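All protein chains but one are shown at their positions in the complex.
Think of it as A and B in the order they're written, each chain with its own count starting at 1.
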Amino acid sequence: MDLFAQLLVNGLGNGSRYALLGLGFGLIFGTTRIVHFAYGPIYAVAAYAAWLAASAAGLPLAISAAIGVAGAALAGAAVYGLAYRPFEARGMSSHSVLILSLALSIVLDSLLTLAFTPSVQTIPEFTAPIFILGPVYVTALQLGQIAAVVAVAAILTLFLRRTRYGQAILALGDNRDMARIVGIDTDRISLVVFAIGSAVSAIAAVFTLLNEGATPTMGFNPVFIAFVVAVVGGLGSIPGAIAGGYLVGLVESLGLWKIPTEWQNSIAFVLLFLVMLVRPQGLFSGLKR
Amino acid sequence: MTTNTLPLQHAVTDGAPPAPAKAPSRRSVASMLALAPAMAFAGRAYAAEPPKDPPVFRIGALLGLTDKGNWNALVMQRAIQMAVEEINAAGGVEGIKVEAAIEDHQGVPRVGVDAMQRLRARYDIQAVLLSYSAVGLAVAPIGEEHKIFMLDGGSVTDALVGPFKYLYHNRSVASVVARAVLTVPKQMGFKKMAQMAAVTDDGQSLIRAAEADWKAYGGEITATEQAMSNASNIDTQMAKLRNTNADFLAVWQFSPGPGLVMKRAREFGMKQPIIGVEYTADIGKVAGPHSEGYIFASDYFNPNASDPWPQRFAAEYRKRFNDNPEVYAANYYEGIHVICEAIKRSRAQGGDYFTGERIRAALLANPKVPSVYGGDMTFKPDGTGLKRVGIFKVTNGEAKFQNFAEIN
Partner (left out) sequence: MSARLVIEGLNAGYGKKTVVNGVDLVVEPGEIVTVLGHNGAGKTTLLRGIFGLIRLKSGKVGFDGRDITGRSPSDNILDGVALVPQGHGIFRSLTVQQNLELGGFSVTDKAVIAERIARVFGLFPILEERHRQIGGTLSGGQQQMLAIGMALMSGPRLLILDEPSIGLAPLLVERVMDSIREINAELGTTILLVEQNLKQGLAVANRAIVLNRGTKLYDGSPAELADEGRLIAMF
């Protein structure tokens, strides 16, 4: 029972990170229909930006985290504006854009490796306080991750429902043609979506930096997790991404209780496969916002 | 490269081209047949033929320069270049310069194979330094087939020991380091071990060696958990390990894995001693203060040893790189020197001496070579170099030598 409780807490902590990843990726894909593989390197950019701010510039942690998030938002918008948008303007198919995003992902990974070397970078001065609740150990970072998901979900929901840009994003995700017809500047909205989606993933990246450190290829796995979570939850759905994230996190954590841990990487994909068999539109599709 | 067999009559002149061989008489055939066994036992009589000097001694190296555990690869690269420059500054090997041809295997076996083929195609490489077990396993058959002398100063897997006669090791392998580090919990009277390993050849090799040794001792293994070598989420594994209440935790992983294991273990409230087989700057970074008390076994490189060579090497390394040398630096620096020493010995026999086969033959004839660890290193018949393994403990982020491991 003690082990179960610890695994549950771990699952919630990791699930929060996965939910953030799914939220960002799902927002981007749900609105622009672009499978944004370069989401991975931009996740790494966030971590490195925060690391540079904290280590090289010696800034306080909160400010460094904010810089990480801002850095990712800018990088995400730049990738859309400088790469995806010109491709789309030329009438390239979505498959071409997919290949472009893969290529970008590889190029950006290599650039990051050149810039920062493959060695891991950490913020040595930071150690997360640990709380003991009975048999369960919870780190401040795990609690922080859960709080972050709640905050991001609330802010994002309010933003989408109550602001002009939010409404425009919903419209674009629903019907791109109609969005243009009612006079929405779809390019600008897509830029904003890429910025927001990248910023959301950046929050997860900063937690990763504090938990394990930053490496140039740290974004590789998160893209797949983000994809699985977004699809399992229902593309473009906020409650879906959150449910999907926690489901993946909990299944991974509790699932490995009895299954040999070498299967860790496979679990998320097995779950994806099962959901696709039973409910291909995802858990929450149809009940979007 | 072909081997040379020369008729006995052939004599070295003053550099003039050799006279063409005449058809042997019956007496000379008889004397040849009589002496043939002696020739075989004494090694081939190449001394008669002048050495066929290449313009440069090119030594290959396959390193994981862009692999996540690459911190070691950068160190290896530095050490190789330092050795090459040192040797050339002293006039090269018998007056001939040495060059290193370094290729990146990225930690991926397939890429390592391509890199090895490139070295062969471009330079007809005769000697290569290897690193990383998975790559070594992929590349060794190629070296074996083409008789390329291979020296591995980084891999630890036992799977590389035995099947390849052209593959030598100057790092202590899994069966040695695992047993070495397990002497510590044995001394503490512990009986219950929990282990965390990487899903790699090295990791599996360490588990095999550790389990055999620990069970023979009468100990119990309470849990074995595994993770991919680049896994960032090992929470479930750590929670399960904690749950088994072992006396100590053994970490059969390489940089930077052990750092995260230590961190998580302490964050989850595990207080038991943690032991392992490696400690690097990356591990220290990730573990942070949780590295305190970590015990590991490693080839004992002591920069403060009384022997002149280790001291000179350490001083020069510190001067160049502003860093203390450790196992990887020592092994790859030494690797270049070992190969150069073997080339020198091979050259003394004359003929077409710069071949993988002749280099290996030179070491078979005399397996003792000077070691940067101090004194000499002796290669066993299976190709592994006998070195002393030290036990280290991490205090304030730094590894401090405790004692030599007494392995039975």
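Heads up, the rule we're going with is that contacts are C-beta pairs under 8 Å (C-beta built on N, C-alpha and C of every residue); 3 or more make two chains touch, one makes a residue touch a chain.
Source: prediction; values computed, not measured.
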Check your understanding: Among the chains in view, which touch the chain not shown?
Key -> A
Practice item. Check the options A:Ala57, A:Ala140, A:Ala154 or A:Met178 and report the residue that touches the missing chain. Key: A:Met178
Review point. In terms of residues, what is the contact footprint of the unshown chain on subunit A?
Key: 164, 167-168, 170-171, 174-175, 177-178, 180-185, 288-289
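Rule of thumb we're sticking to: only the chains that are shown with their structure count from here on.
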Revision key, fill the gap. CA centroids of subunit A and subunit B: separation to the nearest Å works out as 41
Revision key, fill the gap. Subunit B residues touching subunit A in their complex are 66-68, 70-71, 74, 199, 225-228, 230-233, 235-237, 239-240, 242-243, 256, 259-260, 263, 267-269, 281-282, 285-286, 288-289
Point to revise | Residue numbers on subunit A that touch subunit B, as the complex places them | key: 2-3, 6-7, 10, 13-14, 113, 117-122, 124, 127-128, 130, 132, 137, 139, 208, 211-213, 215, 217-218, 221, 252-253, 256-257, 260-262, 264-265
